[in-house]
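A single protein chain has been omitted from the complex, and every remaining protein chain is retained in its original position.
Right after this comes subunit A.
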Amino acid sequence: MEEEEGLHQLQLLDTMFVRGLKRKCFDGEEDIEGTLAGFKALPSYNLQRQSLLDMYLVKLQLCHMLVEPNLCRSVLIANTVRQIQEEMTQDGTWQMISTQSTGQTSLDRLVSTDILCRSSKEQVEGKLVQGYSSFPKDFEDTQSQESSEILSTVTSGQAPRSLQSNMWEIENPQENRGNFQKSLDQIFETLENKTPDSVEDLFSEVDNSYYDLDTVLTVMMGNTKMGHCDVLETFPSQAPTNSNSNCKSDLNELDHIVEILVES
């Protein structure tokens, strides 16, 4: 049943995006072809955009623990997130969202929920099962001494289900505006705390990026409590054993190997 509803929501979203994006100045009172039960008016362009941002951020955080993430996919998603963010900055939407002090304790904030950073068996059924990539993981961290500060979590048995229900919420903004708005607030608050280039921060020093991940995923999870799990750190593999390789890449590889050694 839920799947059918979900499909319905997706079809709705498709309609939303097709129509919304063709008309920049959107009139929310317009009729749409084919009414859907319980749906009164087409959401605004901004709402569409925000829901997309949500989806993109979630996808960015999902990762497959065992196999190395797909860099191309991560880059494409990240670019689109950046695009949305820039647009929102220009629109002034960014400033419109007030920073709520959520009163979260620091422990809550520090939950890294690579919730889905587990093997695919443990991932959510349905839409989120695929192996997604976690962009930050793939990056060589030049300041990896902070990696030891990265917090990790354990997924509770509840987690997959509540995440899935949150995904449905995202796809049905009309019915769950309350949750949705709260989710967005928290995302924006996090992002707003950073520089305008905060999206880049997702890829920069690992602790910051995980901080962002934390908040986003905390939001997604609806503040489910988390525990600890190991967060994998990626480092570049050995330099190619060839004397003719680019000296620059050799040096980079060496730097990273030294970092690993220093860290341990």
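Throughout what follows, a contact is a pair of C-beta atoms (placed from the backbone, for glycine too) under 8 Å apart; a residue touches a chain by one contact, two chains touch by 3 or more; residues count from 1.
By our rule, contacts and distances are computed from a predicted model.
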- Query: What protein name does the UniProt record of the undisplayed chain give, "Ribitol-5-phosphate transferase", "Serine/threonine-protein phosphatase 2A 55 kDa regulatory subunit B", "Pyruvate dehydrogenase E1 component subunit alpha" or "Proteasome subunit beta"?
  - Reply: "Serine/threonine-protein phosphatase 2A 55 kDa regulatory subunit B"
- Message: For review purposes, identify every residue of subunit A that touches the missing chain, sorted by number.
- Response: 10-11, 13-18, 21-22, 49, 52, 55, 66-68, 70-73, 75-80, 83-84, 127, 130, 139-140, 171, 200-201, 203-204, 232, 234-238, 240-246, 248-249, 260
